[in-house]
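Input: a single structure, listed below in structure tokens.
Removed: one protein chain of the complex. Kept in place: all other protein chains.
Which chain is which? They are A and B, in the order written, and residues in each are numbered from 1.
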Amino acid sequence: MNKTLFNSGHTACAGCGQSLAARLVIDAAGANTIVVNNTGCLEVFSTKYPETAWAVPWIHSLFENAAAVASGVESALKYLGKKDSINVIAQAGDGGTADIGLQALSGMLERGHDILYVCYDNEAYMNTGIQRSGLTPFETNTTTSPIGAQSLGNLRPKKPMPEIANAHGIPYVATASAGFPQDIQRKVKKALSIKGPKYIQIHVPCPLGWRHEPGLTFQVGKLAVETGLYPLIEYENGKLANVRKLTQVKPVSEYLKVQGRFKHLLNNPEAINKVQEIANYNIEKYNLSEVTT
Amino acid sequence: MFGPLISKPGSSRNNQTGSWRVEVKPKFLQKNCIACNMCVLICPEGCIQGEGKNTYMCDYNYCKGCGNCAAICPKQDIEMVKEQLEPTRAKARGT
Partner (left out) sequence: MKEFLEGSMAVAKIIKLCKPGVISAYPITPQTHIVEELAQMVADGHLDSQFVNVESEHSAASLVLGAVATGVRVYTATSSQGLFYMAEVLYNIAGMRLPVIMTTAARAISAPINIWNDHQDVVSLRDCGWVQLHAEDIQEVVDLHLIAYRLGEDKSMMLPVMVCMDGFVLTHGIESVDIPSQEEVDKFLPGYKPLYKLDPENPLTLGPLVDPEYYMEARYALEQTQREALVLIPKLTAEFSKVFGRTYNGLIEEYRTKDAERVIVAMGSVCGTIKEVIDELRAKGKKVGLLKITSLRPFPAQNIYEALKNVPKVGVVDRALSLGSYAPLSAEIKAVFFGKAKKPTVISSFIAGLGGRDITKDSIKEIFRLLTTKERQCEFIDLKPELLKESYE
């Protein structure tokens, strides 16, 4: 039997990026970990009573308070003198982090709790049926930012959560992607070796919400990184310490055309161009390109 | 008095999600495998395991047939093949 701390038999959709990332995170963290989870797809598909996929102590409270509940777990462990031997991970989706969970997250980061916060970014409120969140990208079709005769979808850029986390002065911030599974585990292990609050945001494709084939999860994740739309970066003590360089920069259209949520952009070069501008901005800002001209 | 409140660890294994497969399933050729472990890492169900070259196999009781393992294998040593449904399920699907 597979020795994993996130067991099979959970009811995630076939090809779910979040379930594969969650398993990678907890297996990297190990059995001496307490997990605090917000409401969302992960919580729902992994703990439908009486079954649970988790083989570590795990608690779910509400939608927005994983960071606060985790702060309580961490404080209790400190009181018991056990904090050094037990990891605390707080995890949530993008809505539960950037929108409704921002206050609790900010408080936890500001107070300096020794907790790793993991945001599973599938770029919408997926559990409730694909609604727009603060991390939904530009020109995305969701049910509350639908395309229509007068709309090209969500017209706001992604909230820069890694930068917001970094601005709190925490020791480690990183982005990761389901397209790079070993990188996820490396970053989780690295984060857990550091004392203090850490923030990791993992880009996780959602076959249902992004409208792509279930077997393309990891490829879609990879494309997001290879186009520059989802830079893989690490901040250490406030400074940009590491980026994953792109030896080959792919045009955003390659990423957009495999997902139904961007179907409306395909015959609209002007709209695609706006997305390309976002990718170009990222490439320049983080100096991602290794392409020699 | 207490009611339904707390779940015991790992009990999700009672739910054999392999029954979700209807179209394709992975076939582990075990010919050119280099034991890179990528299929193990990428499986959303975590149901692939192996130890050394050409030993990798998934647990069909849990495999949902998503196909990510076949997509990631650098040696194309995993193929998605047509699922052979039991007669009752095949009939229900009209196949």
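Basically, contacts are C-beta pairs under 8 Å (C-beta built on N, C-alpha and C of every residue); 3 or more make two chains touch, one makes a residue touch a chain.
Note that the coordinates shown come from a computational prediction; the quantities given were computed from them, not determined experimentally.
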Which displayed chains the unshown chain touches: A, B
Selected from A:E110, A:E163, A:E254 or A:E284 as touching the chain missing from the view: A:E110
Touch criterion as defined above, residue of A:A31, A:A241 or A:L266 at the omitted chain: A:A31
Positions on chain A contacted by the hidden chain, ascending: 31-34, 36, 43-44, 47-50, 52, 54-62, 64-65, 67-80, 86, 103-104, 106-107, 110-111
Residues belonging to chain B that touch the chain removed from view: 1-9
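In this text, only the chains that are shown with their structure count from here on.
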Distance from chain B to chain A - Cα centre to Cα centre, in angstrom: 24
Residues of chain A that touch chain B when the two form their complex: 2, 4, 6-12, 14-17, 19-20, 23-24, 46-47, 49-56, 181-182, 185, 207, 213-219
Residue ranges of chain B in contact with chain A within the complex: 4, 7-17, 20, 38, 41-49, 59, 61-62, 64-68, 70-72, 80
